[in-house]
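So, chain A:
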Amino acid sequence: MAGPINWLSQVGSITKFGLMSIPQRRGAATATIIGIAGVVAVLVGVLSIAAGFKQAMTVSGSPDAAIVLRSGADSEMVSGLGREATRVIADSPGVARTAQGPLASAELFVIINLPKRSTGTDANVPLRGVEAAALQVRDNVRIIQGRLFEWGKNEVIVGSGAAREFGGLDVGSTLKVGRYEWPIVGIFSANGGVSESEIWSDARVLQDAYNRGDSFQSVYVRLNSPGAFQAFKDSLTTNPQLSVKVVRQSEYYAEQSETITRLITTLGFLIAFLMAIGAVFGALNTMYSAVAARTREIATLRALGFGGGAVVVSLMIESLLLALAGGLLGGGLAYLAFNNFHTSTMNWQSFSQVTFAFRVTPELLVRGIAWSAMIGVIGGLFPAIRAARSPIAAALREL
Partner candidate 1 sequence: MNTQGNDTLVSVDGVEKIFHRGAEEIHVLSNLQLRVPSGEFLALMGPSGSGKSTLLNLIGGLDRPTRGTVSVAGERLDQLSDHRLAAWRARHVGFVFQLYNLMPMLTAERNVELPLLLTHLSKAERSQHVKAALAMVGLSHRERHYPRTLSGGEQQRVGIARGIVTDPTLLLCDEPTGDLDRKAGDEILNLLQGLNREHGKTIIMVTHDPHASARAARTVHLDKGQLSNEPVK
Partner candidate 2 sequence: MKFLHLVWSNLRRKKLRTSLTLLSILVAFVLFGFLAAIKHALAGGVELAGADRLIVRHKVSIIQMLPESYKARMERIPGVVLATHQTWFGGIYQDPKNFFMQNPVVPEEFLAMHPELILAPGQKQAWLKSRTGAVVGRKTADRFHWKIGDRVPIQSTIWSKPDGSRVWEFDIVGIYDGKDKGTDTTALFFRYDYFDEVRRQSWGKGQVGWYTIRVKDPAQAADVAKRVDQEFENSSAETKTEPEGAFVQAWARQIGNIVMIVAAILGAVFFTILLVTGNTMAQAVRERTGELGVLKAIGFTNGQIVSLVLAEACLLTVLGGGLGLGLAWLVISRGDPTGGLLPMFFFPTRDLLIGLGISVVLGIVTGIFPAYQAMRLRVADALRRM
């Protein structure tokens, strides 16, 4: 009794019987679905933290922009450049120019303590002094409320992430740093990038407030094209007057996000893997009891001439369907609960807070559902084989 059509219809009818019997074991089936949903929700949820953090960091750097630091410095925090060096850098070949001059912003980077809204405890919030080109050397920075600070005045603008996560950063209020007071005159966005975690002021004004003389910590430049980077880098690193390190913005941020992304991803996978093992046991349990409850029915079908292979496949389909239901449920829950969940964390390289939003990307959802399918297949395989192997005569006698 061969023929693929016949075989498929066998599989179809056994699967149908199985699915129809689910209401009778809804306890076990629900436990399996929710168990797998839990695995997927946790996997997707934890990885969405890493995805969100990584996105905040990588959206910030465009390939035709570069950062120059003191050589040996791994972040702006520990870097230092004199005024003369910043001029040489701005005038280097490859730097894009407009009528106002080169697109280069020499910047200062310090940290101030502000309370985190969520916990009330102090957090290291970055305060950045910038030059006029700052808005052109970065992508997508724009004022969304209020106005830009006036150059030369003690005024600041606040990134939208910082305004959301830290206390006292509303337009109209005043930021007190040491003995200085800085009115907040605007809020800016940066398409979710790291700049949104920062507070910006005029670099000159910040130099005075911090007794920095005429020194900076970094220079941000916009290049003529992504391809201009190598020439720009070579001209600076071969200049005997300078001792600097030149990196693409994109690489700089990718490197800064690497530690945390690695930590979260490692832990996330580990946790989800352990949970998945637990869920496989749960699924095995359900399918074994499904098989046990249907021993006689399956034996009867086989006595009537249904093939063992069809039994295996249809039981696997049943398990897979239960698992996919769990996967979809878990992915949906994770999306509802975590997508766009705003928070902030410490960027260890810059020693300061980065605000970001969890991102439940389509790729993560696909991954979560793939995991659920895998759990379903493993959970269904052994019980299915057992069902197909049990001697028909003995099974018929049972019960």
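Keep this in mind: contacts are C-beta pairs under 8 Å (C-beta built on N, C-alpha and C of every residue); 3 or more make two chains touch, one makes a residue touch a chain; residues count from 1.
For anyone wondering why these and not others, all candidates are chains of the complex that A comes from, given by their letters.
Everything numeric in this text was worked out from a predicted model, so none of it was measured.
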Sticking to the defined contact criterion, which numbered candidate from 1 or 2 is in contact with chain A in this complex?
2
Flag every residue of chain A that touches candidate 2 in the complex, lowest number first.
27-28, 30-31, 34-35, 38-39, 41-42, 45-46, 72-75, 77-78, 110-113, 116, 118-119, 121-124, 177-178, 259, 262-263, 266-267, 270-271, 274-275, 277-279, 281-282, 284-285, 288-289, 343-346, 348, 351, 353
